Each structure stands twice: as C-alpha cells, then as structure tokens.
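As you look at this complex, bear in mind that one protein chain is not there, while each of the others sits in place.
Naming follows writing order (A, B, C and D), and every chain is counted from residue 1.
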Amino acid sequence: MTPENLILTALALPLAACIACLIFAKQPNLRDGLTLLVSIALLGTVISILQQFQSGQVIEASWWNFNPGVAIAFKIEPLGLIFALVASSLWIATHIYGVGYMRGNNEKKHARFFACFAFAIFATMGIAFSANLLTLFLFYELLTISTYPLVAHKETPEAKAGGRTYLGILMSTSIVFLLTAIVWTYVITGTMDFTPGGILTGKTEAGFLAILLALFAFGIGKAALMPFHRWLPAAMVAPTPVSALLHAVAVVKAGVFSMLKIGVYIFGIDNLAATGASQWLMWLAAFSILAASLIAMQQDNLKRRLAYSTVSQLSYITLGVALASSMGAIGGGLHIVTHAFGKITLFMCAGAIYVATHKTEISQMRGLGKAMPFTFIAFGIGALSIIGLPPLGGSWSKWLLMVGAADAGQQVMIGVLMLSSALNVAYLLPIFARGFFDGSIKSDGDDGDDGGGDGGGDGGKSFRENLKEAPILCVLPPCLTAAGCLVLFFYAGKIEEFLAPIIMGGS
Amino acid sequence: MAIDFDIDFILGHINYWLFVILMLTGLYIVVARGNLLKKIVGLNLFQVAVFMLYISMGKIGGGTAPILTGNPDEVYSNPLPHVLILTAIVVGIATTSLGLALIVRINESYGTIEEDEILELDHQKSQSEIIKVAKEASNDS
Amino acid sequence: MELVLTSLLFFALVATAIAIALVRRLFAVVMLAGVFSLLAAMLFVLMDAVDVAFTEAAVGAGISTVLMLGTIALTARSEKQPASYSLVPLVIVVLTGLVLIYGTLDMPNFGSPDAPVQQHVGPDYIRKTPEDIHVPNVVTAVLASYRGYDTLGEVTVVFTAGLGVILLISGLGRRPRRRKREED
Amino acid sequence: MDHHLILRVITKILVAPILLYGLYVQFHGDFGPGGGFQAGVIFAVGFILYGIVFGLRRLRQIFPDYVVHRLVALGVLIYAGTGIVNMALGGNFLDYNVLAEKGYQGQHWGIIAVELGVGVTVFGVMMAIFYSFAGRPPSLDDKEW
Partner (left out) sequence: MMSLVENHAAILVVILPLIAAPLAMLFGNRNVAFLLSLAASAGSFLLSIYLLMLVKDGAVLAYHIGGWAPPLGIEYRVDAANALVLLIVAAISLAVLPYARTSIEKEIAEKNHTLFYACFLLCFTGLMGVTITGDAFNVFVFLEISSLSTYVLVALGAEKDRRALSAAYDYLVLGTIGATFFVIGLGLIYMATGTLNMVDLSERLASMEGNRTVRSAFAFIIIGMGLKLAIYPLHRWLPGAYTYAPSAVSAFLAATATKVAIYVVIRFMFSVFSIKFGFEQDTLKYIFFPFAVIAVFAASFIAVFQINVKRMLAYSSVAQIGYMLLGIALFSATGLSATLVHLFNHAVTKGALFLAIGAIIYQIGSPLMANMSGLGKKMPWTCAAIVVGGLSLIGVPGTVGFVSKWVLLMAALEAGLWPVSLMIVLSSLIAVVYVWKLVEILYLEPLPKDSQAREAPLSLLVPTWCLILATLWFGFAADFTVHVSDIAAQSLFDGKFGQDAIIMGTEGRS
C-alpha cells in the first residue's frame, strides 16, 4: 500500500466502524464484532505505518485546499505515531470493555454509543497525523463534538448538565483562544505547517510569544490546565468506558498531545528556551499538578478522584513542554503513553467495580478486593505506574521529566514532581489497600467469595453471590492494560529513541 | 464651503425645502399613526413629495415639455426624471394596492386595522404559546 | 404669473398634507389624498412633466382613491385615538429632514440650465431621439426604448401587485368548464 | 344600484367614448402624453364604471376572471417576448432596431409592441384588483357612509 493510502485507511477504518454501528444498530453481536475487527485492523494499519516510517519513508497526504497554501493535510512524525499507536491499541481494550460494560449494565442506545466511540477514534487519528494547525483544529473540534453524546449518554438531568459543562468549556476555550491563536500564528508566519524546530522562531518578540503561548495553552482545553479543568470531573457522569476513553486515550491525550506538538513544532523548544516565554506556563503547570492532587485527595467518589488525578497528570506533560528542554519534551511524550496505560487501567477497574457492585464511593469499597481480586490487583498495578514506581512504565516518564527539569535548571520543578508523587501515593494507594487490608464489608459482615469471571450481576439468590467479579469482558481488559504498564517499563528506552528526532532539525 | 444666503439662493432652493416639508409630513404619518390605512396614505404622500423633487430637477427655466415641436430654438426640460418618476408612480400604486389587500385580510382575521390592537392581539398569542410551553414542561416533570 | 400659481399650489399642498395628518375620518383622509394627488399633478404640469401629471392624476386621484374607498368599505370608517404619543417618530422625521436640508445646500438653483442634470445624458436624449427613434414625445422614447428595460421591470411590478392581490384576496380564476369537472 | 336609471343611461353613453379614448392614448403615446399605462387604466376605468353601475355579475360575464387573469400574464409576455424576438433576430434584448430594415422603423414597431404589453397588463391588473376588492363581502352598508 502506498503511504498515502495508509493514512487514508487509518482514518477511514474508524469512520467505517462508526457508519457500520449505525447501519447494524439492531444486530448487537454483528455490530460489536465488526467494530472489534475494525479496531484490530486499525492497530495493524498503524503498525504498518510505523514500519514504513522506520524504514525512512516520508509519509504524507493532503486533500482539500482550504486556503491558498493551507490544506487538510496529514504527515507522519514520531510524536503522532506514538499517540496513534496508543490510541489504536487501547481502542481494542476499551471496545471489549465497553461491550461488557454496556451489556452488563443494561445501558441504552448502544448503537449511538459505539458509533460516537468510533468517531472519536477517527478524530483522534486525525489529530495524531495532522500536518498543520488547521487539520489539528478540525479534528480537535470533531473530537469534542463526537464525545459530547457519550458524556450526556444517560440523558438524565445530571448527564445533561455534565455534557453542557463539557461542551461549554471545551468549545469556548477552543473557539476563543485556540482559534484566535491559530489565526494569529497564520497572520504572523504565513504558514500553519508543523515544522521541526518551530515556525515562530524569530518571527515575533518574547512578550507576544508568551501571550500566544497562553492562547494555545488555555485554548487546548482538553489539556485541562487549571483553571479550565472543570469539564473533566463534570464529564464523570458518563458511562465508565467513556471515562476511560476520555481520560486515558482520546480526549485528554489529544489535548496534551496537541500541546506538545504545538510546543515542539510551532514554537520550537529552543525558541521557548531562548525567549523564556514559557516560564509562566511552567509555574502554572506546577500549580495544577499540586492543586489537582490535593483536590483529588478529598474526593470520595472514585471516578472523581481519578479525574482530578488526571488533571494533575496532564499537567506533567504541559510541564514537559514548558520546561523548554529536549528531555522535558521527550518525557512529556513518553508520559502520554505511560499515563494512558496506567489511567485506563484504573478507570476500567472503577467501571468493573461499578458493574459488579454498583458502588461509586471509595468509602464503600472496604474489603472489596477479596471479592474482586483481579480487578483490584490490576488497579494496584495501574496506581503504582501512575505513582511512578519501577518496574512500571510510569517511572521512566517521571524520571525523564525530572531530568528535563534539571537540564532546564529548574530544581524547584524536581521538587514539585517528587512532592506530587508523594501525593499520588496518598490518594491512590489507600483505595487499593482498603480493598484488601481493611477488614471485611461492614454492611454484610460476610467475607467475600473468591473471584471468578462468570457472567455477573444477574441479581441472583443472595447478596453475597453478587459480590463477585464483573463479567469477563469487563475484567480482562484492565488486566491486559495493567500488563501493558509492566511491558512499557522495558520498552521505554525504545520509545525514547524513537521520539528523539522531534527536537532536532530546527536548531 | 460657504454659501451665500442671498435672495437668489433662497428663491432657487425654497421649492426643495417645501418638498422636504411635504415629505416629512408623509413620513410622519407613516411612522406616528397607528391606523394601517392611514399609514398607506402617508406613504403615498411621502412618495409623491419625492416625485416632486425629481421632477423639479429636470425643469429648465423657460423650457417646455419634452415633446419635440421641430422648432430648433425651443428649450426642453429634461425627460429622464419624468421617465423615472413614471416608473416610480407605477411602483407606488402597486405597493399601495398590495398594502390595501393586506389591510383587508388583516381586518378579516383580527377585526381591526389599528396597529396597537393588532400588536396587543399578537402579543397575547405569543404569551399563550409561552404559557402552553411552560405547562407542557411542568407536565413532563 | 407662474410664480404666483406655484406658490398657491404649494400652499394648498402643504395645507392638504397637514389636514391628512390631522383628520381622523378615513373617508375624508382618502378624499384629501385624492385632492393632494390632483394638486401634485397640476404642479407636475407647471414643471413641464405632462406625462407624469397625466399618470399621477389617473393613479393618485383615480385608482388609489377608488381602492382606498373599497378598503374602507371592507374595513373601518375612522381612525381610533392612539393610546399614547411617542417622541420617536418626531425624532426620526426631524433627523431625516435635517439630512435632506443639508443635502439641498449644494443643489443647483431650481430651473438652472447649468445644473449637471441638464448637461449630461438628459439633453442627449432630446438631441438623439429624432434621429434614432423618430418620435416627438421624448418621454415615450426614453420610457419604451432607451430605458425600456426599466419599463419591463415596471410592468413586472404591476404584474406582481396584481398577482399578489389575487393571491391574497381572491384566488386565480379558472375556466368554468374545468371547475365543474373538478367539483364532480 | 338598479334603481338609478339616470346613472345607467349616462354610463351606457359614457363607456364607449372612454374606451375609445383609451385606445387613442394607447396608440398615440409617441406623439403626445400618454402610453400603455395610462391607456390600460382608462380602459379598465370604462369597464369598472360599467361594473359598478350594472353589477359585478354582468361585468364578469363579459370578462370572466380567468380571462382577466390571463391578460395580466399576457401583457408581460408580450413585452418580454418582444425582447426575446429581438434576441432571436440577432440584436440585444429589447433592441428594436433589428425588427425592421431601418432602425427607426424597428423602434416604432418595438415601441408599439411593448406599449401594448404594458396596456394589456395594466388593464388586466386593474380589473383583477377591482374584482378582488368588489368580490369581498363589505363590512359597511351603503347607508353607513
């Protein structure tokens, strides 16, 4: 296949899945099976793109001319490729999980759900491969819109309110700040292409650069930089697979990925370092990291706690950009991957717990680990990876970020990162610990049965029997992703190497 | 540009000012009067005054109507404004007849041709729509 | 003589206009409007626009009066006292008037042969009509030929109005035989 | 108004000259004031007078609605059709010069044709409007005036 066709395929596959979901709305098995096949095919496509890319080919494609010199264009570069890999591989896991969750939980409107899901992946692929700001913006907005029905899926007043906050913040930040920033960039430089080394170098003075960076940083609301983070906890009303998608794969990662891409290819790391335009952003990111962690500690609702944790973790990546050092940028890129695997595990576990027990509050989960050992072990692995302990993937990205901070001469940031890790420990580990070590379930007095993955939640004979593992389709994916966290530890070096070219070239 | 307000200027312009007064009277009737028919009369007045302004442009002192007599020394007034105004008069009567037809229809369905009363009736209808909507909303919940 | 006549006409016109504004009986309003049109037609004759005068008399004093009387017959006889007076119309009118008066300041004197209007295009019609079209009435020549397209537009406007009135208050007439068949 | 004998007699005497005058204005517009528009109005006035005095019903027998409505359309078509004929003969739209060998003769034909179109439409529209208004049930009696 020609490279251009590969990109086309990578975009067309999820779109086809979306349409197939709508066409076969009435045949659930056919629909879900087909989507699974497509998701696997997508991973295959992305991998073959990777192979071609590694063999040194330039892979790009462009279709419509939007403006003279500006087109809807795609180009493969390492950062995007990594992102696409993460998204496409996690789509498989999320899809399997979603099928289990939706069926196990008797949610309605499956077809719309999976169609929007696939469309969100389509938009994610577009973001990953975008070759210029316009294309990025296009898919960024498509992603927002396609995930809105997912957030408001339950159609309850709370879901609608959550959806409104979600859409309101993401849409308004992107329209007000991001669009302005993009047009301004275009007016200044006359181009919008992502170019290694940045396109703004020498085009404008430091003060303006800082303002422009602010427009981008706040404009990419999906990066959930404080004070525009509110949509993330608000979106927790969504079904859990959506939360997993939102918080681990597509939406938030699209945000920080865009941030990274813009930092690297539009501003240029060296340019940022030379002008110091990103100083303020670094402090803001540090503040976000700590503040969100502190808020997370106060949350009793598991998903909300995870959401604030995400806000905190995302700022790591923003920090990576703002440090304006090459190690920081690469660390940020790596963190996209490791955090994705870690956080999706946590969310899927939260969902599995909900499917099995309908519990959402952490305080209710004492001793649950004995009933659902697989879920809780996966949760533990994910948590440890987020905290950054070896031998899990998260440790490398945090390490690289610290190195980046040291390179940039920002010792304070090292302290921030370490403090944040401590906070992570404080809000993540207790959940895990309570599950196993905190006595038995108060309400029943009984101890739980051991885990076993038969089709659960059938509301059977006694309450005790309900306290088993969630359906296999809900338990398997988090175990897989947890294993992924482990594997990543050993492959982190490769990813780092792969990412290295992004900061070359310009300077 | 300074203007000499001498007698020539005033005599040469007073007709314009009088047309302006006529126009304004017409315009005032249109915007200030509530009776729909009277508004149409006002419009006619307004337009006729504008026609006068046009026709006065074409007039040459000592000239005659632009119907050629064959006399080479004859001075003719400019025919172009006449043509324009012929068209405009026809457009005016077309508008008038349409407006009157509308008035007839309005009277049939509202029972009045006073603007205030029609506005009031329309307003009541909008209010009842809002109330209906509110009721349905409360029924739902 | 002409001046006296013109002044008298003006006086009558203004008086009629003000009367129209004040009178509440619609029948009187319509009649006054007819009178206004007649006076205007006379003024048009004084300003050499005989065709216009003819048309204005036919339209203003004739058709529109008849139509308005017809409307009165179908609707109401007199205007009601408005509930409240507002200053807005007066402001609009005064502003319009100021702009108009401002505009008149640079106008050429009435009847001046040096006016741009008398230098460009207009005289060309008078000069060229005899050779191009061979009709003595230059107004007809301009109306039907030089600017014949405007007149096509004018006929279309009349057509539109007729069509509109039919649509609004009667409906398109059909051939009787066909109507019968449809009723069966 | 059946009881107004004098009106009826006078109307009968008047209608014919009015129609004649209408024809005069229609075809004499090149030479004196007047033209299709005025002619159409005068023509219509003649019939409307007849209608007012002898009743709408009788007028409608002479000129049924559908004829009047077709006339409205026909006039515009005559006018625009003249333009189309000019185009077919190689001129621009409404360029009457191509209608005859000598330009001014063509102009004559053209002007007569378009004035006829104007007259027919105006006549038709006036009649149609009269029919429409007169055909509605009045809200006022004769006496209330």
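Keep in mind that, in the parts below, contacts are C-beta pairs under 8 Å (C-beta built on N, C-alpha and C of every residue); 3 or more make two chains touch, one makes a residue touch a chain.
On a predicted model such as this, the values are computed, not experimentally measured, just so you know.
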item	value
In the full complex, displayed partners of the excluded chain	A, B, C, D
Of A:P28, A:G44, A:G168 or A:P430, the residue in touch with the unshown chain	A:G168
Residue among B:L18, B:L68 or B:A88 touching the omitted chain	B:A88
Residue of A:I145, A:A406 or A:L486 in touch with the missing chain, whole complex considered	A:I145
Chain D, residues in touch with the chain not shown (by the definition above)	66, 69-70, 72-77, 80-81, 83-84, 87-88, 90-97
Residue ranges of chain A at the interface with the undisplayed chain	63-68, 72, 134, 137-138, 141-142, 145, 149, 152, 155, 159-160, 163-164, 167-168, 171-172, 175-176, 179-180, 183-184, 186-187
Touch list for chain B against the chain that is not drawn	1, 23, 27, 30-31, 36, 39, 43, 46-47, 50, 53-54, 57, 80-81, 84, 87-88, 91, 94-95, 98-99, 102-103, 105-106, 109-110, 118-119, 122, 125, 129-130, 132-133, 136-137, 140
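Going forward, only the chains that are shown with their structure count from here on.
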item	value
Pair of chains joined by more contacts [C-beta pairs], B-C or C-D	B-C
Intercentroid distance (Cα basis), chain D paired with chain B, Å	26
Of all residues in chain B, the ones touching two or more other chains	65, 67, 86, 90, 97, 100-101, 104, 107
Sequence positions of chain A contacting 2 or more other chains	none
Touching residues on chain B, where the partner in the complex is chain C	1, 3, 8-9, 11-13, 15-18, 20-29, 31-35, 37-38, 40-42, 44-45, 48, 51-52, 55-69, 75-87, 89-98, 100-105, 107, 112-114, 116
Touching residues (chain side chain D, partner chain B) in the complex	31-33, 37, 129, 132-133, 136, 139
Chain C contact footprint on chain D (complex, rising order)	29-35, 37-38, 41-42, 45, 48, 64-69, 72-73, 75-76, 79-80, 83, 93-94, 96, 103-104, 107-108, 110-111, 114-115, 117-118, 121-122, 124-126, 128-136, 138-140, 144-145
